[in-house]
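Here the complex is missing a single protein chain, while all its other protein chains stay put.
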Amino acid sequence: MTEWPLWEVFIRSQHGLAHKHVGSLHAPDAELAIRNARDVYTRRNEGISIWVVRSADVVASSPGDKEALFEPANSKVYRHPTFFPMPDEVKHI
Amino acid sequence: MTEFVLHASMPKIVTDLILFEYLLRLGDSPLILAQRLGEWVGKGPIVEEDLALTNVGLDLLGQARMWLAYAGEVEARCSPRGRDEDALAFHRDAGAFRNLLLVEQPNGNYADTMTRQFLFDAWHVRALQALTRSCDPRVAEIAAKGAKEASYHVERSGDWMIRLGDGTDESHAKTQSALDNLGMYTGEMFASDAIDAALADAGIGFDHAVLLAPWREHVDAVLEEATLALPAAEWMQGSGGRGGRQGVHGEHLGHLLAEMQYLQRAYPDSQW
Partner (left out) sequence: MYAQMVDTGLKEVRTADDMPPEERAFQARIDADIKIEPKDWMPEAYRRTLIRQISQHAHSEIVGMLPEGNWVTRAPTLKRKAILMAKIQDEAGHGLYLYSAAETLGISRDQMLADLHAGRAKYSSIFNYPTLTWADIGTIGWLVDGAAIMNQIPLCRCSYGPYARAMVRICKEESFHQRQGYDIMLAMSRGTDEQQAMAKDALARWWWPSLMMFGPSDAASVHSGQSAAWKIKLLSNDELRQRFVDQTVPQADFLGLTVPDPALRWNDETGHYDFGAIDWSEFHNVIKGNGPCNRDRLQARVNAWDEGAWVREAAMAHAEKRAAGAARAVASIQQQGRTA
């Protein structure tokens, strides 16, 4: 018999942060995946919103591409506020 | 059956005695069903279901504890003894239990368990919603908490009825057979006896009969999608005011209690 498909579970916590990956589970369909996610991953009031995605549908970056994907960002330090020293006299900026 | 009406002029002790009885009815059904669900722990068809079913059991056990704790307080007002939740759960014999016959039925297979759950949940959520309008603030408060839980329970058990009914031939046959076996225990949920009527009149309880039509509509809609049907009711168990809510039970309850109560019975003077 075919195994129930695997789903990735994302929960948004009560503090209003973005949905965060919390783990995975097996379920036959999306409805039961949501219900199972509720029963598995929110037993201690961890969340107020659930997303489930079939694991097979997740497209992930490949570790081999890490340099090409992420290193270019290293050279763009001007994106960070600390790149711009401000005179001490200037406040609230 | 004797009819009685609660009057403001009645001594409080009489209304409390009736309220006590009523609270046992509210608490014993979730207690016994939670005990049944506890039998499934570690034996579910898949680990996700083990977690989910235990959640339902925990909700029901929590509700039972609130009803029985309140029952004990009311008992203390109207009799020399006010038993706590454990004295009520562990030191009453079967004849003193007031749960529905439906919930004492054995677990059977997963279709039997889910069918029992769905038929109960679809009633329970409506009963609790009705009780949120109770003029007794404690009753309303406990019911409000329970109603939220029960509305999740009935969605979950309904989902499973659809999957089992409209799944494979085997699952369909097992689930229809469960309905055929359990259907005759549903009538009791909609019968009001003198105690129910008196408390409905007093604004504490509700008229059970009014739940039948919406329950039936809900159950039929789910069963239709599940390609299942309730059996034609010829005779309902527990009719005529001689059912579980009046303390007249089947053979299964005694065994359930023997197991549940064994430690308290064997070592009655112990703190655990």
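Structural remarks
For reference, chains read A and B in written order, and residue numbers begin at 1 within each chain.
By our rule, a residue touches a chain if its C-beta (ideal position, glycine included) is under 8 Å from a C-beta of that chain, and two chains touch if they have at least 3 such contacts.
This one's a predicted model, so the numbers in the text were calculated from it and none came from an experiment.
Taking the complete complex into account, the chain left out of view touches A, B. When the full complex is taken into account, the listed residue touching the unshown chain is B:Leu61, out of B:Leu61, B:Ala194 or B:Leu212.
The hidden chain makes contact, of the residues B:Asp16, B:Glu73, B:Asp86 or B:Glu141, with B:Asp86.
Even with one chain removed from view, subunit A keeps its contact list with that chain: residues 1-4, 6, 22-26, 28-29, 32, 40, 43-44, 60, 62-63.
Hidden from this view is one chain, which touches subunit B at 31, 35, 38-39, 41-51, 54-55, 57-58, 61-62, 64-65, 68, 85-86, 89-90, 109-111, 162-164, 166-168, 170-171, 174, 259-260, 262-264, 267, 269-272.
Everything below uses one rule, namely that only the chains that are shown with their structure count from here on.
With each centre defined as the average position of its C-alpha atoms, the distance from subunit A to subunit B rounds to 41 Å.
Within the complex formed with subunit A, the residues of subunit B that make contact are 46, 48, 51-52, 55, 155-156, 159, 163.
Subunit A contributes residues 4, 25-28, 31-32, 35-36, 39-40, 43 to its touches with subunit B in the complex.
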